[in-house]
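Of the protein chains in this complex, one is absent; all others appear in place.
Showing chain A:
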Amino acid sequence: MADPTGRAASAPLTGHPLTGRDRLGDRLAHGLRAYGLIAAMWIRSTLAYRASFAMTALGNFAATALDFAAILLMFSQVDALGGYTLPEVALLYGSAGTAFGLADLAMGSMDRLGRRVRDGTLDTLLVRPVPVLAQVAADRFALRRLGRITQGALVLGYGLAAAPIAWSPLKVLLVPLMLISGAAVFSAVLVAGAAFQFVAQDAAEVQNSFTYGGATLLQYPPTVFARDLVRGVTFIVPLAFVNWLPALYILGRPYPLHLPTWLACAPPLVALACCALAGAAWRVGLRSYRSTGS
């Protein structure tokens, strides 16, 4: 850990003061590197107990698979839900599940923040020369969450293969773009939720409404839901950009709100905006932190 602090201290002495942009880039690189190191440490410790890891990863896979089993049971009774067939719903389910799974793997530990604030262990993180966000996010990095990602990806693969899609180069490009942007949007929600926990420590469960609740909502086609609910998750908490807008474009289905088609390519921009807002919320939260003193 001596390297980054050493570099920061010595930079002005070399006669090349860092510009604002360099500083942001440097901080980001430093944070990511620290995140990587801490996560790698937890992965090593997880893999020390391989059988336990295999079981918990399998459990993680099975727990989310039951969700999809419920959808399969629904389709054993009907041919379409909200006008969407099983492969189309599978595409929505798989894209929401994979995006949320990726965010859960990267940032899922954020919801332990409330406990850290309560028991005062956040103080330890504040005195280390590593960004607090990187430390909290990488804390107890849970590799078992690959189970959820695998399950989502399998369902997504089935959806992409079985749904009638008129493929174009743009649509092919949109698939990975959708997953990465979606993961970024969900990560932003997790970080914003953690920032909220600085204020309301016991209210951690509220963020489940937006994370697990959001992921559940996006598994189903927007035609199922009331117009106002769709408006809310499009314009207020922009979860619709995780998969609804790009996936409906891939499927060649109209979005219920009559938005311009090019918005299907907007998820990366929305994700960037969400991450910036979440970052700002995190800073405000961290500044307002007062230790319990115990």
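The working rule: a residue touches a chain if its C-beta (ideal position, glycine included) is under 8 Å from a C-beta of that chain, and two chains touch if they have at least 3 such contacts; residues count from 1.
Here is the rule we use: contacts and distances are computed from a predicted model.
*Asks:* The complex has one chain missing from view, so what does its UniProt entry call it, picking from "Outer membrane receptor for ferrienterochelin and colicins", "ABC transporter permease", "Benzoyl-CoA oxygenase component B" or "Imidazole glycerol phosphate synthase subunit HisH"?
*Replies:* According to UniProt, the chain not displayed is called "ABC transporter permease".
*Asks:* For the chain left off this view, which of A:L143, A:A162 or A:V224 is in contact with it?
*Replies:* Final answer for the missing-chain contact: A:V224.
*Asks:* Taking the full complex into account, find the residue in A:A29, A:L47, A:M74 or A:L269 that is in contact with the omitted chain.
*Replies:* Residue touching the chain left out of view: A:M74.
*Asks:* In the full complex, which of A:N208, A:T261 or A:S288 touches the chain missing from this view?
*Replies:* Counting the whole complex, the residue in contact with the absent chain is A:N208.
*Asks:* For the full complex, which residue in A:L24, A:A40, A:M55 or A:A280 touches the chain that was left out?
*Replies:* Of the listed residues, the one touching the omitted chain is A:M55.
*Asks:* Which residues does chain A use to touch the chain missing from this display?
*Replies:* 52, 55-56, 59, 62-63, 66-67, 69-70, 73-74, 76-82, 200-206, 208-209, 213, 216-217, 220, 223-226, 229
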